[in-house]
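Sharing a structure here in structure tokens format.
The complex is shown incomplete by one protein chain, all other protein chains being positioned as in the whole.
Think of it as A, B and C in the order they're written, each chain with its own count starting at 1.
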């Protein structure tokens, strides 16, 4: 941490500031120049509050030098985290997974039909929304508790573990049988929900918020980890920009950035990122090429009748084509590319 | 609503689409050109799902022409909404209010001292955070339930109604005595929370999300209104951009835009928008000049010891100076400017 | 400037880095911690290249602490700059100006009619585009050299000094009689143009780029000033965000930020920022309340027949109403508000 002092700061003011800092286990070093004086702080600065420092009248600016996250930080945990979901189904550290399924669970027939189709094509997990975050209160809000039941039936029918979104800590008891609990983009900073999820053991699929930095995203993972749950899968799903040709802008550079900064696995959601069916295929293979640990893709047996997000859903046949490419690309990356 | 068809669409496909649309109470009109055919839809399109239309193979694009919100829409409710909070304290329709207080409640002495100071300067409501949304799990998370008790003591001591943030629907019973419940920027699209708040009667102060459009913000208000609660105060608090000189970019144009689109009152939070104490004063008076119905300003009796957001808090003396300007500006706008 | 070294950096590497730095007139101070070592640099760091430092293998990050601009910096020039344009017409340091006129010069009658109208309402400068930056090559590109001639006729008829945009250094000879040369948002980082304008003496109205930070904007001013021309008026005209209700997002917080960081005058363009006629009036008065040194407003005698930007142009009657409010607000701010 570096503290930049205002020009003309009195030595008594510096002494007062250093007195405040003496409560922490830090080394403090002054560098005095004609126009500027800076204090360099090294040690465990995680608990030093930047805002408090900024409130000292003599302080012009404060810059953090170390990452504000610890449990999620690769520096202190160099080995990649492998999230084990079910026998034979893991994500991270070389284990690759494709999660596929409809935006919403709509009926028993629908979810089982889609589950069987995506399984046949090679998906290893089933997604399906029971609780749906919709911008409009007049839009279909999901089948809720009943939708969760239907997902379990689909798991029974196919053996695919299920991933589904939670929208309120209240609903946690309903998720007892779910395999992976998803936190949606709009809830990435619903800190009360994150705390509750940190105190239970199921793996969490944590989507990046629409306008959140990678650092904030890791801080949200840190919230869950601080509670004790280290089974977190990060999911890049596009950020909001001024571009309108795609619903959001998929940030594939987040993959190598996260690989460097954290040990947690990273997957990509090209369906929500683009909002357009025909862009899902090329961005899926690009994500694998960039090093993603997995993908989450929307598939619907009848996109035209989907109760939400139809335009971005692949048909089972389209998914089958894309899945073949994903598999080829995955093998190519794992063997030839880095050979 | 306008549907743009793909070039070369067969008449049978158009017939199928029109068959689907016949379930709605709409007029549909075709305009056929050499390269493009468009269908114009007028009537109650609120329940027509754009995504479903986009899933028809013959549809190239769909554009909404009417606003997707109804209860919040000024077209159907031309009179401004006045939110009554306490005897003599209202916001909207000419009633102006200044909400002031610390970022966090820290102690009984602190909150009462600040409450008395801001009341003396002319504030009409007291703010203070008990449940605090902090980016880091290692940062002070608020005094929670005990903080709410201290706010009530400050209300008792000063008579100022209190505004404080809710972070989870679970906590609602604790807010029984609170006057205005705040929904923070990070929870603007926590739809389950909005639904719960729509079914109770307390006024809601709804902050704009960091990366949300004005339309999405009004859709979140619509969520609350759809539950029956029409007492909503909208609060502009800055949006996220690439600029770094301020914490966020305050969007004052939201005031006239909202004035045109909705009947709900609009207030401005210059403290969180800028994150810098010295910019609060000029932007407060600018917000009043632009037509805001009120302001929410952070004030701390000892910003240097504030447990959060110290750099943006005014001291009581600074607030007093700014409050004098706000009052002058308010009178000038109400009388001379538009005379 | 602060250099953060990688963990485990050898002392020989630090010595090599310090050897490189010894070529500059700087004090360098090491702060050594368990996981981090930082080097604090104070002195004239303006010519130290951050990118070069970042290329040393032992360097993890480099942070600039002092502003990278000098001529535009208020620290080294505390008095506000007053740009004198014509006898009795100045901007800055208390002198306030309203620039008004059409988006484009379209005919002698039009420009003279508008010039007389805005003068009668109190505008002190006339704007009008002769060279027009249009997104489409098929759109009207301005009357170019002939447009400049018509502007001069309007000046002759009314005495109003003229402001008009330059789009290429090639065209400079044509601007010999112009009073203020405007650099548009899209050319804010057309560095070759800025260099040419720095070597001539006419005042420059420098618009902020659509996606530029305040610091980059001041660096563009610095380009002009480095050539010798210190007569620069900064113009905030909205930045690009995800919001669509307005064409751009007007950043009024730029006014107090710039007031702190630079001595150059700052004006606001609510017409281009919002793109909507009815929002021009409230944002004009808000800009004055926030401390702007002036405004630039589009006025057209027949907006319906305007060859560009009709929807944001005020009619002369609307401008007259807004101008009355601007004048009242200006007087109120100068006398009562800060009394």
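One rule holds for everything that comes next: a contact is a pair of C-beta atoms (placed from the backbone, for glycine too) under 8 Å apart; a residue touches a chain by one contact, two chains touch by 3 or more.
Fair warning: this is a prediction, and the values are worked out from it, not measured in the lab.
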Item to check | Of C:15, C:120, C:145 or C:169, the one touching the omitted chain in the full complex | outcome: C:169
Item to check | Touch criterion as defined above, residue of A:9, A:213 or A:315 at the omitted chain | outcome: A:213
Next on the checklist: Touch as defined at the start, partner being the missing chain; which of B:16, B:61, B:215 or B:336 qualifies?
Outcome noted: B:61
Next on the checklist: On chain B, where is the contact patch with the chain that was removed from view?
Outcome noted: 2, 4, 7, 27-38, 40-43, 61, 63, 65-66, 75, 240-242
Next on the checklist: Across the whole complex, list the residues on chain A that are touched by the chain not included here.
Outcome noted: 211, 213-215, 239, 241-246, 249-257, 260-261, 273-274, 278-279, 282-283, 285-291, 325, 328-329, 332, 336-338
Checklist outcome for this item: Interface residues of chain C toward the undisplayed chain are 46-47, 49, 51-52, 54-57, 68, 131, 133-140, 167-171, 186-187, 189-193, 195, 209-211, 216, 219, 222-223, 226, 240, 303-311, 313
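Note that only the chains that are shown with their structure count from here on.
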Checklist entry - Which chain's C-alpha centroid is most distant from that of chain A? => result C
Checklist entry - How many Å are there between the centre of chain A and the centre of chain C, using C-alpha atoms for each centre? => result 39
Checklist entry - CA centre of chain A versus CA centre of chain B: separation in Å? => result 27
Checklist outcome for this item: The distance between the C-alpha centres of chain B and chain C, rounded to whole Å, is 31
Next on the checklist: Quick check: what residues of chain A touch more than one other chain, meaning two or more?
Outcome noted: 240
